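Yeah, one chain of the complex is gone here, protein chain that is, but the others are all in their spots.
On to subunit A.
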Amino acid sequence: MKNTIAERVKDFLKKYPPFNVLPREPLFDTAKNVEIHYFEKDQIIFDQNDEPHKHFYIVYEGAVRLYRFGEDVKHTVDICDEGDLFGLRPLIMKENYLMGAAANEETILYGIPIEDFNHIILNYPKVSQFLIASFATNTRDPFTDKHKGKLFANISAIKKVENTFSETQSVKYTKNPVTCNSDLQVKEAAIIMTEKVIDSIIITENNLPIGIITDKDIRTKIGTGVNKITDSVSEIMSTPVETFKENLSIAEAQIERLKHKVSHLIITEDGTNKTKVVGIITDHDLNTSHGNNPMFLMKEIKNAKDAETLKYVRTKATNLTKAYLEQEIPIYFVTKVITEINNAITKKAIRLSIKEIGSKPPVKFSWLAVGSQGRQEQLLKTDQDNALVFDNVPKEKYPEVKAYFLELATKVTEKLNIVGYEYCPANIMASNTKWCLSCKEWKEQFKDWIKNPIAEKILLSIIFFDFEFIYGDKELHETLSKRVFKYIESKQIFLGFLSKATLENPAPLGFFKQFLVEEDGENKDHFDIKSRALRPLVDAARIFSLYHGIHENNTIARYERLMEVEPQNKEIFESCANAFKILLQFRTLQGIANNDSGKYVDINNLSKSDRLKLKSCFKPIKNIQDSLKLRFNVSKLT
């Protein structure tokens, strides 16, 4: 069959090395198997440390920038334009990408399968010579004078990358820390600490650690008069001490500190308190280490100058989530840390976008997170859910102001997409003209939803009433929030409709207490943990909170507040909060294991104990749904 398209691909390839040295036939065979890719500006083609694709690339149109993170700083290594080849070496070496690649402008790439090309490398010495020379000289085309960049990272650079990839990097701790005997007076110890500018001192006996005092002990025990300044240090020291081995990774050190609620970790020769002290890890040591700790990630976000860096940080945050969960750090704490990071990334994306537009926002505005982001329960990378409210403006100014914020929102959502937050499939994003409104318009919108609670509007109110302030003017957010409670107060039947909607999704136990699983489609025999177990709990918490005017979005926080407001129902709310924590942890671990949103759980792959654990969460769902039914007279609604 005649193949005009492959002919055109071939005509293009033959203009550029190494294809220019190939005879017609192998070149045409290569052209026949090309895949054509399209990337929008700033879209990422592959990330540093990604597994190699099955294709390497040649730029057909546009330009691609290659970048690399070293010491957590992003370096643009090179810009490839028409006819330049990239992403080949990792495929030949069978190793992960040493550099990331992103479209520097709108770009079309030809992807060439490495499988075909291996054959060509073997059979055409001119091609392999070209490649060896370019790998060795670090230039894209060693046969011309165009030594404009370093296409292939050299060996020392590879090693450096490994070292800076830091989750597993060990903490640089302070060696030979200051110690003292247990009979020393507190005053003496304080003098030593002041002289050496340290915030802790280890108490030893025969060189073995028995306790530690920190600035905090002096403040809480001496400063308050509980102990005297002339007491011995043994009176106020924390004892016994937690001790650790050398080579503790940064992630581990962070986790240990959280687990034991201590600020200092003591390192001994073999990790037990029966051997000599060799060092101490302080806050300072951890914060100056390059790594995966939240504080450091926040700093990186602050310094980020583009979406790629934000994506890099977000990937590290995912690893952090994983480490936290593996170490069984309480889920509530984990969600807080990850939410902070998510929010910081969004804020940065907004700042970068404003800068890109080049003019300041015309009026006050507030960027809102809605849905699970608004509830601060997003542990995995999931969809974007956001909205924007801007200050009321006179009619004649409205179009101009709205256009500004739509442009801003589009830029922000594009950036968030690059970072790894998918576009919302239901288009609940500030870039949608429906969800980028003035304060007045939002109030009307909310009023309409509450007054006319048809199915579609209930769905929207569920998403939007969990809105959280992220960036901009806090007052706008508060005005809206107060207004929602006011409307609901005047129309309590609305809560009945919300209850009715959530009750359509009953507690997930079928006959004989079996799991209700999906009956058909792709997810057959999978349990939809998100809709069947988490959502009923989220919904119930929302309804009760709206009822009591509780200004909280997070489900766990809501239940905790409800326990205070309705002490007579403390037990039921508490069981819901616990069930929610377990389910959320389940979902997150599933998601991390399968690299997806964790929505579905494969029941057949669960251990017996996990099944029981899951099932134990269903009872509270049933109970809270029963109370909704009674409280809001659902049976009377038609």
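Going forward, a residue touches a chain if its C-beta (ideal position, glycine included) is under 8 Å from a C-beta of that chain, and two chains touch if they have at least 3 such contacts; residues count from 1.
The rule we apply is simple: contacts and distances are computed from a predicted model.
A.B. asks: Can you tell which of "Iron complex transport system permease protein", "ATP-dependent DNA helicase RecQ", "DNA polymerase-3 subunit epsilon" or "Phenylacetate-CoA oxygenase subunit PaaJ" UniProt lists for the chain that's not drawn?
C.D. replies: UniProt lists the chain left out of the view as "DNA polymerase-3 subunit epsilon".
A.B. asks: Looking beyond the chains shown, say which of A:G111, A:G211, A:G420 or A:P453 touches the absent one.
C.D. replies: A:G111
A.B. asks: Check each of A:T282, A:T413 or A:Q625 against the chain that is not shown and name the one that touches it.
C.D. replies: Touches the omitted chain: A:T413.
A.B. asks: Of the residues listed, A:S200, A:S431 or A:T588, which one is in contact with the missing chain?
C.D. replies: A:S431
A.B. asks: Which listed residue, A:V34, A:I280, A:L476 or A:A507, touches the chain dropped from view?
C.D. replies: In the full complex, the listed residue that touches the missing chain is A:V34.
A.B. asks: Can you list, in ascending order, the subunit A residues touching the missing chain?
C.D. replies: Within subunit A, the residues touching the omitted chain are 1-6, 8-9, 31-40, 61, 106, 108, 111, 410, 413-414, 417, 423, 425-427, 431-432, 521-522.
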